[in-house]
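I have a structure I would like to understand better, so I am pasting it below and will then ask my questions one at a time.
Only a single protein chain was left out; the remaining protein chains are all shown in position.
Presenting subunit A:
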Amino acid sequence: MADVSKAEPVLSIENLTLALPPLADRAHAVENVSLSIAPGETLCIVGESGSGKSMIAHAVMGLLPKAVKPKGGAIKLAGRDLLSLDEAAMQDVRGREIGMIFQEPMTSLNPVMRIEDQIFETFEAHGLLAKSERRARTLALLTEVGLPDPARLAKAYPHELSGGQRQRVMIAMALALEPKLLIADEPTTALDVTTQAQILKLLDNLRQKHGTAVLFITHDFGVVAEIADRIAVLQQGKLVEQGTADQVLSNPQHDYTKRLLAAVPSLIPPQRPAIVESKPVLSVTDLGKVYRKRSFFGAAREVKAADNVSFTLAKGETLGLVGESGSGKSTVGRCCLRLIEPDGGRIMLGDLVLSDLGKSALRQHRKRIQMIFQDPFASLNPRQTVGRIISDGPVAHGTSRKDALARAKELLELVGLSANAVDRYPHEFSGGQRQRVGIARALALEPDVLVADEAVSALDVSVQAQILTLIKEIQQRLGLAILFVTHDLRVAAQICDRIAVMQRGRIVETGPTAALFAAPQHAYTQALLAAVPGGARFGH
């Protein structure tokens, strides 16, 4: 952490209020917020979705959506009020005095422009450097952010780079003109943990080297613990707490901060009751799935998404399938329901060989294994009522609509919603509530096995904690076996009895959660655990 003296602040936001359009659910996106950042300091703005944290970043950049208008206060960059600048003057500030990095590295770069041209343009926009110097500087920047073979990479298009590499390009671009202030809006949220750790380290090194002030927007307290000098906590557009990282993390004053911190899942697995030895409900043997990219000439490219994957799942047990993106964990989850047809291997549901069933037999028996999906917004049909969504499954299996709807009401109460939700549509619910509907839908068929594919990854921490508790309760009550697919080791630590770590389609290590976290055997598991942000602070 940088030693921050009482220097003139680079950025000071004074009583900023941003007005939302008249019909929004609250009047102000941000209300009366005051913040300041000293040179070389990292200020983290933390808050859940809808707290207005991104709006602050966009207001500083002068890139607010048309509907959101600054209503009061000032944003002073080195003493100059940015809100009073006209568009032309603001254009000159962007890029030169403030650089910005965004959340989605996959979509933040222009797909039809070469990397070097996209960096090059930053100099061009501000009329800086001669042409030959711009090229040289571009290469120097790419080298500085740690990209391999910068000369070749400069000529590449964004789609030829990985997510982490693209985010490095974004950083190079944001830092090209050595701005006083760098705004990073959830820059590592879309990245895998190991990549996230590298990017956070890079940002911190660059900040120290150039003395750039960093405004870091995030919802993730783990990341905050890694990078923040000072923390500002935002709730519903209001600043509820501000202080040094140590103060806020170890001695939070406001209730909301306390609640947020308490909701961060610990990396230490809790004591879990032993699973009663029984015949496995789900057993998967030598599961294989290869994705082929066919081509007219030459050899096809093959990706082994599942390679000799075997595991068993007992009644009442939760097995975590953990890995980074592309490790094949979701493919395995979907193969268990034969939503994706596996190429080989055996899937047994109790005594039933699910992998050998024909189409109509599969339809009959698939109700015994159900799925909860990641995206609560995309996984519910927006044109069907919640009652219909939940009852459709049982009706397809011969229950009358009336009975199924009655059962849907019971299920809704079971997942903590009111029974009258049956007549409402998905858009009337929040993300967490929709995920509850998704769970009720999965339970409607009274399955033996639930496959939860990143079921809490899209949710805010406080909501995440509630859903995890709900899943645990339901499991105890119904004795479900759960295959819990996740990239989040904290979540896995909290909910899983056993964990299987996947890398490139293979299970590299498997074991009881507590043992695996305490003494990881495989190098990849060790790397994953080391990369979890805030590991030191949120260990317990």
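Here are some notes:
Keep this in mind: a contact is a pair of C-beta atoms (placed from the backbone, for glycine too) under 8 Å apart; a residue touches a chain by one contact, two chains touch by 3 or more; residues count from 1.
Criterion: contacts and distances are computed from a predicted model.
Chosen from "PAP2 superfamily protein", "Multisubunit potassium/proton antiporter PhaG subunit", "Peptide/nickel transport system permease protein" or "Beta-ketoacyl-[acyl-carrier-protein] synthase family protein", the protein name that UniProt gives for the omitted chain reads "Peptide/nickel transport system permease protein". The missing chain, though absent from the display, is touched by one residue of A:S49, A:T107 or A:S250; that residue is A:T107.
Among A:L20, A:L35, A:M61 or A:I75, only A:M61 touches the chain left out of the display. In the complete assembly, the contact with the undisplayed chain comes from A:R96, out of A:K76, A:R96 or A:R230. Residues of subunit A that touch the chain left out of view are 61, 63, 91-96, 99-100, 102, 104, 107-113, 121-122, 125-126, 157, 159, 170, 173-174, 294-298.
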